[in-house]
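This report concerns only the one structure given below.
Complex shown without one protein chain; remaining protein chains in place.
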């Protein structure tokens, strides 16, 4: 059995210079952002990636049909702009598997003509955040000015950090293949799924891509979420107050 | 050393279109059901599967003879009906091993002419269950109507679930080989070995197979078990009552 | 790098029909017994086995010289009797590694003409034991009478047990190569290194081998150990008594 299997759903020769990775991670910030763009642009699935490095399980969809756990490649194409997306619900179950999977992603990227990869993630700070900064890292120094211009901050990088999993390795192993890599991480508490941070990330990424995506629905999700959180807090506080009364 | 070794105990060319998997899992519901059918029909062992993905140990039988931990293929054959069974006491010790083992099972299935696989399991709900529903999932959408007609419910699937281990991967990896797959999971508390849930599972499965199996002995085991549990409860309650008296 | 490397220290063609395994395990009963026989007979080392399945470390000897963690083959030869011993301080660090290592041991055994393997171990019962029974298991049923005659008990086996690690797999994988296998397990508490249990094991094993080994030194070690334990107990009791006085 191969460690990684790639199924292409269509056979064409469209070259795509840009790949955007949004696999699961802190606050699901990268995943939310990538999937939001895909949805707004109407990207279509072009490949499925199976691997024994994913968890040994199938997902049952709303029709009761099973699907192997996988990662997927989507493509959006419209005249000048061709974008690829790498998304999915899982990363590797083992440390070494992350390397094997990332090399497979890069094989696909090379085959499809990718020259630059954006990897999207969250940067957990452990407390609620009012304004979500977007921290950035690059795999070649010449990429830094354009990222800063688009609103990416290199403050974290100056502290000397780590980027774990596919978001990091796509930059590290991508550099070995001369593929440019830019990692954008939305500041987030790390406690909840964070569409507010995804909205900030979307702004920086779309500036870099030179495209426009209406963030209204993402903002709506953030507001919905904040209302739910506010209600939970209220309920907790009134309960705490009641208990105080009771004790008193 | 090969990762998986298969020993065929007999050399014939009988084709079997149906494979029933009943490996260990939640409430041992799948294992109980598969082994009950095998026993009632008088299936015979035709192959043993050894693997370094099983635990590194041997089982000592009642004669003091050791046997490598393995999974086994049994066959029942009677005119029109030929059924294969995949049973055993263990699944893989590692996530990747589940994939390797399932591919080996599918190699055997293909070699023996299998066109459809039933995987049997339990679905733990965390509380005692009065009537054990049978939840189902399929690996091709056209299979759904006949499963529903036989009494399988797709309610869980509609919630979007996961099926872990061989029961799931046989469907997921089987679809890649065009083998139909139906997973049937007996609702169970998940706390005990559950012959009552196995009896419900047996009813749905035999309807799908178009065969009849007398569930009397399985029902007897369920009743015996329920009596034991009732006695334990009684003992605990009377002990609790005694302690209350003592404290009072 | 090979998963297992075998270094033969001498090049000869002496065939040895018997291999005795005494790797670490419960109560070190097997290791104590095998090493005691080796010492009494004056066996000499003929091979070293290195493997990446052993822990990644070296042992520093009393001269400050490092040695790769390994397992070793010793040989005793004297006219009619030729015995091989498999000993060492470690077993595999992973479940799959146990299989890989055992296959390597069996390759050596076949090369050296081994027809029967004795695997030695302890059987932990969780409480102190007055008389250490020797439980046995065999990999071919015809071996059972001679083991019973020599004093081995098949009581545990009748309960249906497991034998984990090399002691079990040498029987299980050995049977596949038509090598006879007998596992002897000294009953032991499982809490301490147990030379008393090793003495009982020695008695059964030497009867099976048809050789005589004076157990005096092993008995001495058992008595020394029992005196130490008695002193520790005494100290604890007098300390407990003191504390009671103090509290009072």
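Each chain gets a letter, A, B and C, in the order it is written, and its residues are counted from 1.
In this text, a residue touches a chain if its C-beta (ideal position, glycine included) is under 8 Å from a C-beta of that chain, and two chains touch if they have at least 3 such contacts.
Just so you know, these numbers come straight off a predicted model, no measurement behind them.
The shown chains contacted by the absent chain are A, C, with contact judged over the whole complex. Summary of contacts with the chain left out: across A:32, A:108, A:171 or A:222, the touching residue is A:171. Across C:60, C:128 or C:241, the single residue that touches the chain missing here is C:60. The omitted chain makes contact with just one of the residues A:136, A:179, A:208 or A:222: A:136. What chain C contributes to its contact with the hidden chain is residues 1, 52-53, 55-69, 93-94, 97.
Residues of chain A that touch the chain left out of the display are 92, 95-96, 98-100, 102-103, 136-141, 144, 154, 156-158, 160-165, 168-169, 171-173, 175-176, 181, 183.
Assume only the chains that are shown with their structure count from here on.
Taken as a contact graph, the chains are arranged in an open line, each linked only to its neighbours along the path.
Chains compared, chain B against chain C: the Cα-based superposition rotates one onto the other by 90 degrees, nearest 5.
Rounded to whole angstrom, the centroid-to-centroid distance between chain B and chain C, based on C-alpha atoms, equals 38 Å.
Multi-chain contact residues of chain C (touching two or more other chains): none found.
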